[in-house]
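All protein chains of the complex are present and in place, except for one that has been dropped.
Up next, chain A:
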Amino acid sequence: MKFVAVTACPTGIAHTYMAAEALEQAARDRGDELSVETQGAAGSDPLSEQDIAAADAVILAADVGVGERDRFTGKPVVEASVKQAVDSAASLLERAAAAEPMRVGSGSGGPSSDPATKVTANASAAVRLRQWLMTGVSYVIPFVAAGGLLIALSFALGGYQITEAPDVTERFDPASLTSWAALANQIGTAAFEFLVPVLAGFIAFAMAERPALVPGFVGGAAAVAVGAGFLGGLIAGLLAGGVVAGLRRIKVPSAVAGIMPVVVLPLFGSMVVGTLMFVVLGKPIAAAMTALTDWLNGLSGANAMLLGAVLGGMIAFDLGGPVNKVAYTFAVGGLTTGSETALEIMAAVMAAGMVPPLAMALAATVHARSFSAAERESSRPAWLLGASFITEGAIPFAASDPLRVIPSMILGSASAGALSMFFGATLRAPHGGLFVLPLVGDPLLYVVAILAGVVVAASVVIAAKTFVGRGATSKEQAPETEGAVAA
C-alpha cells in the first residue's frame, strides 16, 4: 500500500522527526511505501501532488495544527499524536490500512474521509467528544447491519411468530423454512447483543487506546445487564475511557509499568466502571422503569392521541433502552387482553418504532452533507431495519449526535403514535414491521401515520443539523458529561 504522512510537534525539533522515522521504519517492515512531510523547525519538504494522489491513506501525527489539510480531501485520514507515532507506528499504519477499504466501499456515496478511528490530539473538547462517539459508532454499524438484516430476513421467511421458535440447538430441521428463519433470527439476535458493548468499548478505545477496550466492553455489557440500553452504553464508554486515561497518569514503579496496559489498567478500569454501572446506575434505572410503568398504567383512561404520542416518544427516546422497553412492554402486555384499545396501542407503538431508522435513512439520503460518510453508509440498511420495526437501526445516528438526533426522533415517533391512535389502526402481532401489515386493521391510514412521522423526524433532524451549531465546529453543544470525563 502507499501512504503519505505529516508529522508536527510543538517545538518542531524532536518528535516531528522521530515520528517520521518511526513511521518510515514501520512502513518498510510492512513492505509499504510511505512519504513523510515533517512540518518542523528544519523547514519541511512538502509532499508531492503525485504522492498524495497515489496514496491509499493519509496519516496525520501531530500535536499542533497540520498545514494545508485540504490537500487530503477525499482520502481516508488517520489522526494521532506524535507520541503515538513514535511509540506505536506499526499500529498506526494498521489503522491507516484498515481505513482504506471504506473509501473503496463508499461507492456512489461520494469520497469518504472518515477513517475507522479519528481522534485529534489538540481538538476542542466538543470536537473530541464527537470523535470519540463517531469511533464507537463506526464499529457498531456493521453489527447493526448484519444483525438487523438477519432479523428482518427471519421475519420475512418465518412470520412474526419466529421469535417464539425453539432454540435451534434443540430443534433444527434443514428441510424446514421455519427452522432456517429461526436460525437467522437467533444469529441476528446474537449479533445485536454486541451493539452496546462494542459501542462502549470503542468509545473508550478512542479516548484511552487499547487498555480501555476491556473496561469499555465490560461497562457496555453491564449497561445491557442493568437494562440501560445504548445511552447507558455511551455513559459506560465515556466512563471507561475517562477512568483509564486517569489511571494512566498515575506514576508507577518501573517493575509494574510493563504490565500496566495488559493487566493493571484493564483490571482496575473494569472494576471501577463495572461497579459504577451495576451499583450506581443499575438501581435508579430499575426504579425509574417501575415508576414509568406505573405512570403509564395510570394513563390508560387518558386521551388516546395523547397516549399514542407519549408511547411513541418513549419508543424513540433510547431505541431499545429502558424507556423504550417500558413502552413496548406496556403495549405487548395489553395484547393478552385482546381489547380494542390494547390493539390500537400496539399499532401505535410499532408505528413509532419504525419511524427512527426510516427517518434517519430519509434525512441522510436527501441531505447527505449533514451526515458523515459512516452515517450515510448505515442509511441503506436503516431503510430495511425501519420497515421491519428494528428500531436499533437508528442507534448509529443517535449515538454520534444524540443531542440533535434524539429529540427529532421523539417528535417524529410521537406524531406517528398519535396519528395511529387517531386513525384507530389496530395490530395483534407484537412485532414484524411491514411484514405484519396484513394483520393491521386499517393498513392504509396506518402507513400514512408512519410516513407522517418519518417526514416530521427527518425534517426536524435536518433543520437541527443545519441551524443548531454543528458539534464539529461549535463548543457549546457538547453535553455536560464531557467536562468531567475529559478532565
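What we mean here is this: a residue touches a chain if its C-beta (ideal position, glycine included) is under 8 Å from a C-beta of that chain, and two chains touch if they have at least 3 such contacts; residues count from 1.
Definition applied: contacts and distances are computed from a predicted model.
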item: Listed names "Alanine or glycine:cation symporter, AGCS family", "Branched-chain amino acid ABC transporter permease", "PTS system D-fructose-specific IIA component (F1P-forming), Frc family" or "sn-glycerol-3-phosphate import ATP-binding protein UgpC", with the criterion being the UniProt name of the chain not displayed; value: "PTS system D-fructose-specific IIA component (F1P-forming), Frc family"
item: Residue touching the undisplayed chain, where the options are A:Tyr17, A:Phe72, A:Phe192 or A:Phe317; value: A:Tyr17
item: On chain A, residues whose C-beta touches the chain left out of the figure; value: 10-18, 20-22, 25, 38, 40-43, 63, 83, 86-87, 248, 251, 254, 257-258, 260-261
